[in-house]
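A protein chain is absent from this complex, but the other protein chains hold their places.
A and B are the chain letters, set down in written order, and residue numbers restart from 1 in every chain.
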Amino acid sequence: MIALESLTCRYEGRNREEGDENGTDENGVDDVGTVAVDDVTLTVPDGEFLVVAGANGSGKTTLVRTFNGLVRPDTGTVSVNGTPVDEDLVAARAAIGMVFQEPRDQLVSATVGGDVAFGPENLGCSRAEIDRRVSAALDAVNMVGREDDRIAALSGGERERVAIAGALAMEPDHLVCDEPFAGLDDPARESVLARLRVLHREGTGVVVVTHDLRDVVGLADRVVGLADGRVVVDGSPGATLPDLAALGVRIPETCDTDAGGEAGRSTDP
Amino acid sequence: MSTRTESVDLVGDEAATNLARAALFAALVGAFAYVTFPNPVSPVSVTLQVLGVFLAGVYLGPAWGPAALLLYLAAGALGAPVFEGGSAGVGALLGESAGYLWSYPLAAGVVGAVVHRGTALRDPSAAGLGTLVAAMVLGTVVIYALGVAGLALVLSLGPVEAVAVGAVAFLPAEALKIAAAVGIVRSDAITAA
Partner (left out) sequence: MTLAYVPGDSLAHRLDPRTKLLVQIGFAAAAYAHATPRGLAALTALAGGCLWAADGDIADLWAYRVAFPVLFLAPLVAGATLGSPWFRAARAAETALASYRVLLLLVVAAAYVRSTPVRDSRAALQRTVPGRAGTFLGAGVALVFRFLPLLRRDLLTAREAVRARGGDRLPVRERIRLVAVAGTNRAFGRADRLGTALAARCFAWNPTLPRLSFEPADYPALALGVGLLAVAAAAVI
């Protein structure tokens, strides 16, 4: 469980760099601006599929980066499974697997297996345990037996799935994906969505950060909408869709409150 | 889980980013080896590795700049095609180019120390024109002094002969790189530093 209590983050001082980095992203789908996170209290239960939605600059990336201590809040507290993140950073990072935009820049090794092993190696797992985790993580992203494939030869969707496997190999309680569909074509997006669906069904909590709800609305248990760093919408997908449109979030065209999932996927992004 | 997390010695977020920057700069110096420009004053075309050495000193500073160039040498020795002409291998570090290559970490350190006036980083675009030029001229002197000494040693050449083989045809292009590097730093066009 992730619990945020009265959280505020400003861009000045040590968090400024995060803002700069986000601002330079060539996809233009990230958070920029001076307001980061403004007095947010939020609890993410285990096993929940949560979508954090908001327009560019709404603070959503900064918000999720507080979950595992990549961004330290100016005021307020973050705890993971009851322990404040500051007290055990390793535990927080092992419990929250995080996948960022541009998976190309997150993969550290020449081969798929070498990359997925990076997290468990850092946690000091034995070689046998690492092998077990790598094959389980690759299984979870539908890439069984691809350990020796070269990263450079993968498609965009495969890279995204390897990045997810790298996070899963730490056996996290929650998987956080920041704009996981940016830059993916339709089949690749489908393949990533299908894996998130299975992971969620098997009990892993999933948090998807996005400015475009069309892909994930059918999977979500809950949607939190951010504007200017504040939580302005929080509820079931059906109940929140009308309000989210006003925040500059893309929503399915057939604005079905039943949230039929693939309904709005007919238009190209 | 709890016993294991205590034994993990985290690199630390700032050091992790510094290490990533050092590795990426090492790769950038290697990628610069493939970029050639015609040399206006000599038939030998210009590659940009030395420009990468300057920029590593300027943007990573006197500690991480040399660290980046050490990674460059290590990766090249172990087979990454980052040396001149896309070559690789331990041989380059022991052969005729040894002096030049080993001088790179030192030169990046010298450039970084002059531009930042010590180990604490400051905004390089705030450094005066004179400081920048002096830093890079000094860096060039380090590279060629060690490079020519390496040639003399490895190929049993006298000092004048080594200069004739290893410096005369290449030195004019260095002025070009210094000018380009100064232009880069002064134009404040590097956003992430």
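Methods note: a residue touches a chain if its C-beta (ideal position, glycine included) is under 8 Å from a C-beta of that chain, and two chains touch if they have at least 3 such contacts.
What you are looking at is a predicted structure, and each value in this text was computed from that prediction instead of being measured.
**Student:** Wait, the hidden chain, what does it touch out of the ones we have here?
**Tutor:** A, B
**Student:** Tell me which of A:A110, A:V144 or A:A246 is the one touching the absent chain.
**Tutor:** Hidden-chain contact among the options goes to A:A110.
**Student:** From the list A:R10, A:K60 or A:R93, pick the residue that touches the absent chain.
**Tutor:** Hidden-chain contact among the options goes to A:R93.
**Student:** What is the set of chain B residues that contact the non-displayed chain in the whole complex?
**Tutor:** Residues in contact with the chain left out: 7-11, 13, 16-28, 30-32, 34-35, 37-40, 46, 48, 51, 55, 59, 67, 70-72, 74-75, 78-82, 84-92, 94-97, 151, 154-158, 161, 164-166, 176-177, 179-181, 183-184, 187, 189-193.
**Student:** Residue-wise, where is chain A in contact with the chain that is not depicted?
**Tutor:** Residues 17, 21, 24-26, 65, 68, 70, 90, 93-94, 97-98, 100-102, 104-111, 114, 118-127, 130, 151-152, 166-167, 170 of chain A touch the chain absent from view.
By definition in this document, only the chains that are shown with their structure count from here on.
**Student:** Taking the mean of the C-alpha atoms as each chain's centre, how many Å separate chain A from chain B?
**Tutor:** Spacing between the chain centres: roughly 37 Å.
**Student:** Taking the complex as given, what residues does chain B use to touch chain A?
**Tutor:** 1-2, 4-8, 10, 13, 191-192
**Student:** Residue numbers of chain A touching chain B in their complex, please.
**Tutor:** Where chain A meets chain B, its residues are 20-21, 24, 70, 88-91, 94, 122-124.
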